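All protein chains but one are shown at their positions in the complex.
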Amino acid sequence: MTLELERNVPDPADETPDGLRSPIDVDPEGRTSLAATAERAPAPWRRVLPWLSVGLAFAVVALVVAWALAPGLFTAQDPYTGVPADKLAPPSAAHWFGTDPTGRDLFTRVVYGARYSLLGGTVAVGVGLVAGTALGVIAGSIGGFLDELLMRVVDVLLSIPGLLLSLSVIILLGFGTTNAAIAVGVTSVAAFARLSRSEVVRVRRTEYVEAAFGSGGRWWSVLLRHVLPNSLTAVLALAALQFGTAVLAISTLGFLGYGAPPPTPEWGLLISEGRSHLATSWWLTTLPGLVVVVVVLSANRISGWISERREGAR
Amino acid sequence: MTYVASRVLSSLGVLLGAFTLAFVLLQALPGDAVMIRFENPELGLTAEQIAAIRESYGADSGLLAEYWHALSGALGGDLGYSVASGAPVRVLVGEALGSTLLLAGLGFVAAVLLAGLLAFAASLSPFSWLATLLRSLPSLFISVPVFWLGIVLIQLFSFRLGWISVIRPGPVEALILPVLTLAVPISAPLAQVLLRAIDDVRAQPFVAVVRAKGASEPWLLVRNVLRNAALPAMTIAGVLLGELIGGAVVTETVFARFGIGRLTADALNAQDTPVLQAIVIIAAAVFVVVNLAVDLLAPVLDPRLRRRVQA
């Protein structure tokens, strides 16, 4: 019932005490007011660039997914056994990313490592998305005391720094790739819950939701037909963003030694192992790190693209 | 009840919640640290001895009593004893805290400077290609793993260029790279929020009105836009504190600095839950206090919020 009576605040169009009405002219081009300036002039290359970068981001993600699903297609070498004679070779045509102290091909190890990062990112986002969105949607659509309570729980989750929270979960679950992923997912529950709640609350207050009740809609049908579809695009954008964040966090845990055990070619672990040859073999740390940066950058770009499309569709 | 009192009260509630969560995660659920440590057959302890040790750590009393014991202890400043070394947690944390606070504080200041510089340059740049370039920097910074950035910086400045010594650097020299490592990823979201806020404020009708009085762009930015854009940036700065603490832990590991990060790593490897719990609670307390301060400072920046405070 609360869903329906949400808009019981004085309507700003009528009841503002200071004698202001909402502006009269609604210009389809949004240029009614002299004061509406701001946007920058789009030069031709500025219009192409965003599309190019989105295309590139999707291409990167597709490539990394392919690495994870069928690493054998991208490299003929073995990620676990090396050729000792070739140890610590710098990047070359035979070894694109060079080799490590036991002569293993670094590019091969990065390709095989994709599955740990991707799987970990997916599990983490899954945990955060499912738990967080459920909490947020329940809080936002039921409201009242339950809303208050759930949001205080979210405040508590937010107050503990992400890394420390995931370490606390890891100490409970134990080390390992999946456990690290779950631990990272727990830290994103709060973000998903907050966003989905605020979106549900925002959409609930729109006139079209009231209009849906006005034309005889029932609580559930309005929630499913209007509130959720209009709330969840923002959540989708956050999921893409959190995927990038999760890949970062998982590699951090791997680097600290709380993720996959050696000799797993997990990306964070690769960088950690390369540290002992920092002075001589720069590629061991630099190249896997660059791969992480590119993947995270792509996930963030895709997230930005989803948000832009959403704003354009309003 | 005033606004201030209700904000303080809800902050205390969050803090109690964080304490409870840390207790539940680290002490109440199975994974008994004492057992793991002392049931190791190599130590050759008898069952009676283990029971005695358990009792001395208060592990045998009921869960609620244990919670109460931990809570009242924490309120009195007693954070228990390390399972690994037996030393009081308060002493361990006290020794490590100063160095980490220094690193985090400098890192934060550097991040604010970096973000401000970036937002300023991007907003005032006369060339659109430069503005675009500057605007895309934060999304790059945000995608960089902290630990990797530290390693790359060491590689570049210490091994390639030889500007900063890795072996026994001076106290200031030793701080440069860690502070930079920490600042870059923190500055990115800060710069993004600041840029977005500046864009939003610049689209406000009042900015066009000031422009119509003959103001130049730098005048507008400094005297009108910045103050209005500072509030969202300040709010996000408070939230980023969590990232800052996590980043400090990682940075300490990369640069092998002594501090909370080292303490955390050691505690984790030794399953030393009292130490870890204390670190979590202290971090949460810092977070809650800083964000409370941000909330209470907001009316200074925005007079529209003052009415609420006085009510």
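Things to note:
First chain written, first letter: the chains are A and B, and each begins at residue 1.
Assume contacts are C-beta pairs under 8 Å (C-beta built on N, C-alpha and C of every residue); 3 or more make two chains touch, one makes a residue touch a chain.
By our rule, contacts and distances are computed from a predicted model.
According to UniProt, the chain absent from the figure is "ABC transporter ATP-binding protein", selected among "succinate dehydrogenase", "Carbon-phosphorus lyase complex subunit PhnI", "ABC transporter ATP-binding protein" or "MaoC family dehydratase". Of the chains on view, those touched by the hidden chain across the whole complex are A, B.
When the missing chain is restored to the complex, the residue among B:N224, B:T264 or B:N291 that touches it is B:N224. Considering the complete assembly, chain B touches the hidden chain via residues 1, 6, 204-206, 208-216, 219, 224, 227-228, 301-304, 307, 311.
Mapped onto chain A, the footprint of the missing chain covers residues 1, 4-5, 7-11, 13-29, 31-42, 47, 206-208, 210-218, 221, 225-226, 229-230, 313-314.
What we mean here is this: only the chains that are shown with their structure count from here on.
Taken together, the chain A residues at the contact with chain B in this complex read 33-41, 43, 46, 49, 152-153, 155-165, 167-172, 244, 248, 251-252, 255-256, 258, 268, 271-272, 275, 278-279, 282, 285-286, 289, 292-293, 296-297, 300-301, 304.
Those residues of chain B lying in contact with chain A across their complex are 10, 13-15, 17-18, 20-22, 25-26, 29, 31, 128, 131-132, 139-140, 142-148, 151-152, 154-155, 159, 199, 202-209, 211, 239, 241-246, 249-250, 253, 264-265, 268, 271, 273, 276, 279-280, 283-284, 287-288, 291.
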